[in-house]
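Here you go, one structure.
Complex shown without one protein chain; remaining protein chains in place.
Here the chain labels run A, B and C in written order, and each chain numbers its own residues starting at 1.
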Amino acid sequence: MPPRIHEQSVRVRYEETDRMGVVYYSNYFVYFEVGRTELMRSLGVAYRSLEDEGIHLPVSEASCRYLGSLHYDDLALVETWISGLGKARITFDYRISRLEGDRRAKVAEGSTTLACLSAEGRPRRFPETVRSLLREAMGQLGG
Amino acid sequence: MPPRIHEQSVRVRYEETDRMGVVYYSNYFVYFEVGRTELMRSLGVAYRSLEDEGIHLPVSEASCRYLGSLHYDDLALVETWISGLGKARITFDYRISRLEGDRRAKVAEGSTTLACLSAEGRPRRFPETVRSLLREAMGQLGG
Amino acid sequence: MPPRIHEQSVRVRYEETDRMGVVYYSNYFVYFEVGRTELMRSLGVAYRSLEDEGIHLPVSEASCRYLGSLHYDDLALVETWISGLGKARITFDYRISRLEGDRRAKVAEGSTTLACLSAEGRPRRFPETVRSLLREAMGQLGG
Partner (left out) sequence: MPPRIHEQSVRVRYEETDRMGVVYYSNYFVYFEVGRTELMRSLGVAYRSLEDEGIHLPVSEASCRYLGSLHYDDLALVETWISGLGKARITFDYRISRLEGDRRAKVAEGSTTLACLSAEGRPRRFPETVRSLLREAMGQLGG
């Protein structure tokens, strides 16, 4: 089964552009954050709730390839899916496109790996209910 | 006695510009933060140490007038001084200039008022030693 | 007639918080930008189109009073309206609230004044059609 792809649109803010007239490269990683936050919310696993339970997911690796550009006021589509799930780590992949009517022009693709840590900063397993939902979204059988 | 004016230079980052080619307006408030952090450090009152002692200084008011602009790679000078000190609040004033050799072209001036709060978020007095240093920097007699 | 108040919701991003756990003070000015962009879009005066016509609206004054705080993942409501309109300047006022079900808890209010400049950076009048729409939104008779 293919992974579940979550779609989230983001409007480019003036603040996110730079003097080249396009979105500054580090801001794509902020869009990635919006993408994974909303994917998890759609699964019923609000990231905020995880933190309230003492689970932190700091990023351990991040990468992006830039294939085009986004301008001020563009409507961007952030597609996010889970591409890897370990005992104490999870990898999200992303594709960002510029929406132009019905067309989508791909402008970037990337990946982030997050570690699952306890409040004390030690690696820990995902809670079983969470892990089950994440596996299902990844396209594997849940549980 | 006039207040002590602290001078701190800041190099404009590409990330801080916008598609108009100049520093985006909200980033001046980040420069203000750099200014007051370094003023306090110069007084021997590191803001970080205050937080470690359970004292938080959230901003309650902020304002800026923009008189010019800053471009990528400009060297800006942030001048900061204490313009007001209450029991549980402090006001910093700022002047930002673009450095061009020996000349300074003023590009912005502003002000921020910070509340002094306990770790629980309740207004509290500054510790006496801190208050004394702040008063002295403000140009009043210490103590 | 009262001014037209535009409402825009914004989801707080992790990136926008600071180590105090709340939205960093300069980011409220980014929310203000989102508010005025969307107010103008709702009037049929896309800010992006203005720039394409060689009209720039740099901020000349900005201020904010902070009355509460926003946390990660909060849904904030940005209310924006035009409070002043001159020959070559416009003032937007803002109110930001935290949405909690049906309730709105006000967390900030502010104001920004923007200059109307030509592509060469000189003050210029708003085009008459634009001015008419802005006046109407401000609650005055258009034209």
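One rule holds in what follows: a residue touches a chain if its C-beta (ideal position, glycine included) is under 8 Å from a C-beta of that chain, and two chains touch if they have at least 3 such contacts.
Since the model is a prediction, treat every value here as computed from it, not as a measurement.
Only one residue in the set A:5, A:59 or A:99 touches the chain that does not appear here, and it is A:59. Per the touch definition above, the residue from A:26, A:42, A:83 or A:132 contacting the chain not shown is A:26.
Where subunit A meets the omitted chain, the residues involved are 20, 22, 25-27, 29-30, 33, 56, 58-66, 69, 112. Considering the complete assembly, subunit B touches the hidden chain via residues 11, 13-15, 30, 33-34, 37, 46-48, 51, 72-73. Considering the complete assembly, subunit C touches the hidden chain via residues 14-15, 17-22, 24, 26, 71-72.
Operating definition for what follows: only the chains that are shown with their structure count from here on.
Work out the mean CA point of subunit A and of subunit B, and you get 35 Å between them. In whole angstrom, the spacing between the mean C-alpha positions of subunit A and subunit C is 28. Between subunit B and subunit C, the centres computed from C-alpha atoms are 25 Å apart. For subunit A, residues touching at least two other chains, in rising order: 14-15, 72.
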